[in-house]
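With one protein chain removed, the remaining protein chains of the complex are shown where they sit.
This part shows subunit A:
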């Protein structure tokens, strides 16, 4: 039943080159009776709607600007699509949004491309990811060669010599994180599974830092889960720091142990709450960004919420 994922970066140059590959790709998918979807930037959706009009309702279109807003939620949306269409396999033209990100956000989207390989490894899905090689910064195109096992350039399909397994790629992303903490960050240690003081600490500051009520509640739920994890796997002393940073409110939960979350921790959608990893996956969905650093001095999980 399990079939391999085909995940290919398509490095195109100009609209004509884009359509020369994209249209036959969609036609093939429709001919093979796959669940064909296009998730592309609005401009490319418009191009394809016209050029592939003959395929009619066999192709479903989404605009990337609204589909790619939060990497883990997007993974989850694709997962729903894959599960919902089964046993039909998904056949997707998938183009993330690469503009308007902070460096940290950009890193997450590159990592997202890499995670596709892990999350959908056995889905039998086909994904063609267009990269505008004339307009995108070279760094983004270079990363696409690392995050996609296959390439398509100037009509030539070949394996990518620079491809890295998601675990390794993600570890590289984690290494790039800087984890400086402002001196004015407030700190609350915790010792027991009774985390009501931690929740009150986070809720009070969340209100002070102007998080709306639902965002604050989600942050409290997320902090509680990470703290419970630290209690289960970590080593004291343990505590939570909290501060505001520009448009974000940041919570960091740290312990002196080394519970070795790996670069995929919390990224793989569990089938149900009964599966290991349900907690941290939910945390990743609830917050805007979860960053993990496992260092010589302990394990630190940083949760960011935009206000």
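Everything below uses one rule, namely that a residue touches a chain if its C-beta (ideal position, glycine included) is under 8 Å from a C-beta of that chain, and two chains touch if they have at least 3 such contacts; residues count from 1.
The rule we apply is simple: contacts and distances are computed from a predicted model.
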- line: Looking only at "Nucleoside ABC transporter ATP-binding protein", "MEDS domain-containing protein", "Ferredoxin" or "Fumarate hydratase subunit beta", the name UniProt gives the absent chain is "MEDS domain-containing protein"
- prompt: Thinking of the whole complex, not just what is shown, which of A:239, A:254 or A:279 touches the missing chain?
  reply: A:279
Task: Go through subunit A and note every residue touching the omitted chain.
output: 80, 83, 192-196, 199, 213-214, 217-218, 220-221, 224-225, 228, 231, 270-274, 278-279, 282-283, 285-286
